[in-house]
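A single protein chain has been omitted; all remaining protein chains appear in their positions.
Our next item is chain A:
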Amino acid sequence: METKLLEIINTVLENRTNEKLTSLRPDMNLRYDIGFDSLDLAELTVRIEAEYDIDIFEEGIVNTIGEIFEKLNRK
């Protein structure tokens, strides 16, 4: 799952011509560490939903990679 999520995040980063990540850590903050803005976060939800059929932001914005893992594991 981690590899797939890394791939999705890198697609979003690449689409905005930002540098790709080599690995993910649970404490990474989507906005402050990865640098996502609202457009990027929106794209992230759509791509995760297309892959895992879950809207990770349905109950409010999540902040960290760890929180995304938690949501995907709960499914």
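To be clear about the criterion, a contact is a pair of C-beta atoms (placed from the backbone, for glycine too) under 8 Å apart; a residue touches a chain by one contact, two chains touch by 3 or more; residues count from 1.
The rule is simple: contacts and distances are computed from a predicted model.
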Protein that the absent chain corresponds to, by UniProt name, given "Protein ImuA", "AMP-binding enzyme", "Cytochrome P450" or "Amino acid/amide ABC transporter membrane protein 2, HAAT family": "AMP-binding enzyme"
Touching residues on chain A - with respect to the absent chain: 11, 14-17, 31-32, 38-39, 41-43, 45-47, 49-51, 53, 55, 57-58, 60-61
